[in-house]
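Following this message is one structure expressed as structure tokens.
A single protein chain has been omitted; all remaining protein chains appear in their positions.
We call the chains A, B, C, D and E, going by the order they appear; numbering starts again at 1 in every chain.
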Amino acid sequence: MINLSSPKIWYHELRNGLYLHLAADEKLTKALLDSRITGIAYETVTGPDNSLPLLAPMSQIAGRLAVQEGAKYLEKTFGGRGILLGGVPGIRKGKVLIIGGGIAGTNACRIAIGMGADVTIIDVSAKRLAELENIFGNTVKTLYSNSYNIAEALQEADLVIGAVLIPGAAAPKLVRRNDLKKMKPGAVLVDIAIDQGGCFETSKPTYHSDPIFIIDGIVHYCVANMPGAVSLSSTLALTSVTNRYGLIIADEGISRALLHPEIRSGLNCMDGKLMNQAVAKAHNMDYFKE
Amino acid sequence: MINLSSPKIWYHELRNGLYLHLAADEKLTKALLDSRITGIAYETVTGPDNSLPLLAPMSQIAGRLAVQEGAKYLEKTFGGRGILLGGVPGIRKGKVLIIGGGIAGTNACRIAIGMGADVTIIDVSAKRLAELENIFGNTVKTLYSNSYNIAEALQEADLVIGAVLIPGAAAPKLVRRNDLKKMKPGAVLVDIAIDQGGCFETSKPTYHSDPIFIIDGIVHYCVANMPGAVSLSSTLALTSVTNRYGLIIADEGISRALLHPEIRSGLNCMDGKLMNQAVAKAHNMDYFKE
Amino acid sequence: MINLSSPKIWYHELRNGLYLHLAADEKLTKALLDSRITGIAYETVTGPDNSLPLLAPMSQIAGRLAVQEGAKYLEKTFGGRGILLGGVPGIRKGKVLIIGGGIAGTNACRIAIGMGADVTIIDVSAKRLAELENIFGNTVKTLYSNSYNIAEALQEADLVIGAVLIPGAAAPKLVRRNDLKKMKPGAVLVDIAIDQGGCFETSKPTYHSDPIFIIDGIVHYCVANMPGAVSLSSTLALTSVTNRYGLIIADEGISRALLHPEIRSGLNCMDGKLMNQAVAKAHNMDYFKE
Amino acid sequence: MINLSSPKIWYHELRNGLYLHLAADEKLTKALLDSRITGIAYETVTGPDNSLPLLAPMSQIAGRLAVQEGAKYLEKTFGGRGILLGGVPGIRKGKVLIIGGGIAGTNACRIAIGMGADVTIIDVSAKRLAELENIFGNTVKTLYSNSYNIAEALQEADLVIGAVLIPGAAAPKLVRRNDLKKMKPGAVLVDIAIDQGGCFETSKPTYHSDPIFIIDGIVHYCVANMPGAVSLSSTLALTSVTNRYGLIIADEGISRALLHPEIRSGLNCMDGKLMNQAVAKAHNMDYFKE
Amino acid sequence: MINLSSPKIWYHELRNGLYLHLAADEKLTKALLDSRITGIAYETVTGPDNSLPLLAPMSQIAGRLAVQEGAKYLEKTFGGRGILLGGVPGIRKGKVLIIGGGIAGTNACRIAIGMGADVTIIDVSAKRLAELENIFGNTVKTLYSNSYNIAEALQEADLVIGAVLIPGAAAPKLVRRNDLKKMKPGAVLVDIAIDQGGCFETSKPTYHSDPIFIIDGIVHYCVANMPGAVSLSSTLALTSVTNRYGLIIADEGISRALLHPEIRSGLNCMDGKLMNQAVAKAHNMDYFKE
Partner (left out) sequence: MINLSSPKIWYHELRNGLYLHLAADEKLTKALLDSRITGIAYETVTGPDNSLPLLAPMSQIAGRLAVQEGAKYLEKTFGGRGILLGGVPGIRKGKVLIIGGGIAGTNACRIAIGMGADVTIIDVSAKRLAELENIFGNTVKTLYSNSYNIAEALQEADLVIGAVLIPGAAAPKLVRRNDLKKMKPGAVLVDIAIDQGGCFETSKPTYHSDPIFIIDGIVHYCVANMPGAVSLSSTLALTSVTNRYGLIIADEGISRALLHPEIRSGLNCMDGKLMNQAVAKAHNMDYFKE
């Protein structure tokens, strides 16, 4: 059982990373409430600009890893198309379709371009697409998100990266089981949104020890904790951003620390009370505003 | 009638550019022989590495112009597809197919990439394709030249640039009349090889005053003297390279100048004799080796 | 007469694009009022950040086209300087001056750089100039907008692109008739702001069928509806952004749809009343706030 | 047994790729001689510039794959350091050391840079290092090959790619078993030269089904036929370059085809005689010059 | 004595630049109060987004100059390491460490990359580090600012640029005297924050006429008015941004001009009263709010 009452121990836990994800786990929620622990969840710490500063580095890592995994499982050995993402001079490049131009998608985009692929990124925001062109210049193709564009791009893609994450909500199902039949046999789907239920209908969580499965000839990579594969980089990235919150708690004590709005926004439970509205709603429990 | 006997006048002519192209014009050949003129043709002056230094700048200009013209005549006003070559964020880019990775094709490639198009360049040489990737990085797609690749690329292309020039020979017909039907209506063909007969079967020479015609819904741009459109740039480019040959002739007189191998290689006629083997062969005449 | 009362028909119109520009047309304004139509004008739909989301794609297209047109009409055939925008190795590049670093100007800048020109962009905002350097790196020259800088840059320019658009107001006259004499003969002016009266004193609207005229040796390109030249790209770009507004109107009916602030900001007339303050002011009519 | 006597069948084999590597296999050499087959080995076909045109595409593919494999096996799951090659903003990038700046090394370099790594490439040729800087600009670090530089770079590297291939000779051992102890635990070695004996002392050939092994904490990836992982891309690349030789043999028959110097250079055995000097030397057999 | 009472003269002064920096100079403060001058200080003029528009161009210039100076004083002649920042092919690049990713640091970064150095930039903001990667791509290394990262980077650095400026406060001491001993002998420190007390403990202001001094073998460049070295560029940059404020004062008179919030924020003293809170606090004087 996790004991968060001592700042010192809390800080230690923090170094190992601590996402609570209570909305998805009623049992854990109740156990934490019973223990009367003060539980601060990384994933709900919110910056003044509504950013999620403790989620961002994990999205960056997952986005970059997604292309590395996709390239690997495109190999014939794993049931993939046997395509080299960047081709070689004279030979067609692999086509990568990235759905979602947020942090994860943008980071996937950077690596896919770097590996020499023919990259298309889809987003709902015209403004974001223009920003992506400013960042990547004429090495990327941008496309407005609509069902026609997605359907057409899916048929041509060798690798599809699902990077649509809606904070605090289940990811929308962008690719249906039916769509798989229209795709090229041996194409690869990587679902970065798997932690939130996945953005492909046929996704189900897998582990680094057995990361892929095949449905209708399409290789699925749906590892739930992608950053765990590069644990050294991930730990450094995470502690770099969590550090200053941990120091505030260690220095000022938890009571005063909770006066900082960002830390307060991370508070999920305290003294046996549920302090996060979304979690309360998910489990139909009472929510205490303080 | 052109008088090449005086170095001074010759030099003046040179400033205006002087390609003889005798192999394509028996009448002019005979007139020059009758006049007993010393005729040095730009297009046969050959460098020690078999390069054609007085043709190169014209190929550079024609290659760059080809994309400018292709982009313009893709406009709806002229019967084109109504496509903006680089698209805008969220909208598909136009697809440009460049056939031939020599000087003209490489220069076309540079501008097509710069205008934001989705550019594919085809060549027979694996080594040249690797060089093109070194120059343009992951902003270009390279493809080995074979009939399958060309046929497939033609169907997808919005703009096709024919840049296959075989020195001293008629250009091969890479696109047949039948192929036009498989292309997208309103696509544009630009034939840089038109001076050598063109590399599309349906090409026929046009002029800057009336540059295009439409066959089977495909817009053809086949202006024979493309660099004439940008006469100021072309004149500067040409005189920059011809200058030093002209100065040699002016300084040393034509007899001594002809001891320079590069100038000698340009000699087509002298004292009523035909001095260029290819021209002699073309008109079935006698060839004097000196 | 346009009938906007039925959402279904309205949506159909929307697919074809519908900018009302009532402030510039009193007759149309009165006709719409008489018809008691509910008129929503693309050009006044305003985003929460004061952006104009339905104008942006047209500015992007016009900006990119502006360089394509400028390059074309620099050809000798049309009275231009006979300059190739990007030059060739060894030959001076054409100088492009872009006045205005907003959406249109930035897009013009991207293409002008891509075509290899020597590009200078002028803006009043120091912050925007720094952003432009971040986007384009050392391929662009940025210049503070003041009369000295503009005057000096005009004299050197081969192609000048006027991209100063002040939302809802007449464009300022940046280049006066007198300035033309100081420019290089055969230089080209492209006036993207022509829809708002133009930012060059000598501009007057032209059409794609007869796009240019010459004053004092300077070629003017002032086509009022530039995106029409690439109708396929323009339609896709426009419908991509208008789509979601149209769907809201079709789904919810016009009354409820008008509760959305962005749609409300587009409302110009309804039930015979003028609902847009700027239009009312332009025609000295009454303005109804609802 | 392979039957090369019929051009048609030969051509079929060619489509599947056919490297003989007789110098490394005395048994196969004798069997081919006994069968009196005409054996043309891809790996000895030599271009006029001493290039090996049928080896080049395989080197390109192996070079690019090497980084993809190295990135994958750096994951913690496989005993790697748990490092993300490109890091994320704020976190150190992985260091990639590429030994050898030929075709394989250059292609590895392109992908390693693209994945955001901190890349150092080592070569013996000062001229080649300058060319690499021209290709990759300031995204790459180049280093003269000497034992001091290699030793120092090894200690810092997360991923080492051995790309030193000396045509027709065993690869030199650049990394000794002793060196492994000075490397970071979990670092990865990829040996592209494994077909020629490998350029790391501890390398031994592995297969795609079980590609890695660990010695002294260092992960070794030594798959002998790397391009097999991306069989679709590899087949296209290979047939693109072999095609024209196959067509010559099919069109002209093997006797006349052997008059082409490039095809002749590929001839290893014919009519029971050994026709390649290096193979003869390797097995201490007689060599027939024709 | 400076007379700011006449707009005309004020404007003239403005052309020569006028930073008051009263908080650091009690004597000047009192003299200005006694003179009853209306004193508007460039350094406190504040934009609506809390930017300091009249400081920004000086930060840009100082950042760029910092690398130029650092490269110069790395030369052996001046006691530096004798390192060429960009190295040459085959030779290690110089390592540049930039502490602070604001305007000065970002501009230093651009030039250091351009000179071919191995550049690391450190900042406290994860968001800013991601922006820097978007601007500079894979030519820069970014690092979270913490004592471990700074200490480690210091030991490897050839050139360290201190660019941590906290508006209106003394710069934090990022490098202590003790740290110098761990650095490479002949490394160079450039302290851009010297005007605010410097961000290295051993910094003390120097002049262009004698810009460097050496402590513990480390070369210090601490010129207080760096932009003065490039006075022509600096004057143009400064007047470009101050111009519009000066014109407002000249046109409207000082009283009305002070109604503009940006000009008001620059007001430090008027009619013998101290109008800036920070200056008042610094000298323990009374502050008049108007």
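What we mean here is this: a contact is a pair of C-beta atoms (placed from the backbone, for glycine too) under 8 Å apart; a residue touches a chain by one contact, two chains touch by 3 or more.
Just so it is clear, the structure is predicted and the values come from calculations on it, not from any experiment.
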Residue, one of E:G114, E:P172 or E:G217, that touches the chain absent here: E:G114
Full-complex contact with the absent chain, from E:A23, E:I61 or E:V160: E:I61
Per the touch definition above, residue among D:A31, D:A130 or D:L259 touching the missing chain: D:A130
Which residue of D:T77, D:N138, D:S233 or D:N268 touches the chain not shown here: D:N138
For chain C, residues in touch with the removed chain: 86, 89-93, 113-114, 116, 118, 126, 129-130, 132-133, 137-139, 141-144
For chain E, the residues touching the chain missing from this view: 57, 60-61, 64-65, 68-69, 71-72, 74-77, 81-92, 107, 110-111, 113-116, 208-209, 228-234, 236-237, 240
Footprint left on chain D by the chain that the document does not show: 126-127, 130, 134, 138, 144, 146
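Everything below uses one rule, namely that only the chains that are shown with their structure count from here on.
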Gap in Å, rounded to a whole number, between the CA centres of chain D and chain C: 55
Inter-centroid spacing, chain C versus chain B (mean Cα positions, whole Å): 37
Rounded Å distance, chain C centre to chain E centre (Cα mean): 39
For chain C, residues contacting two or more additional chains: 57, 60, 114, 240
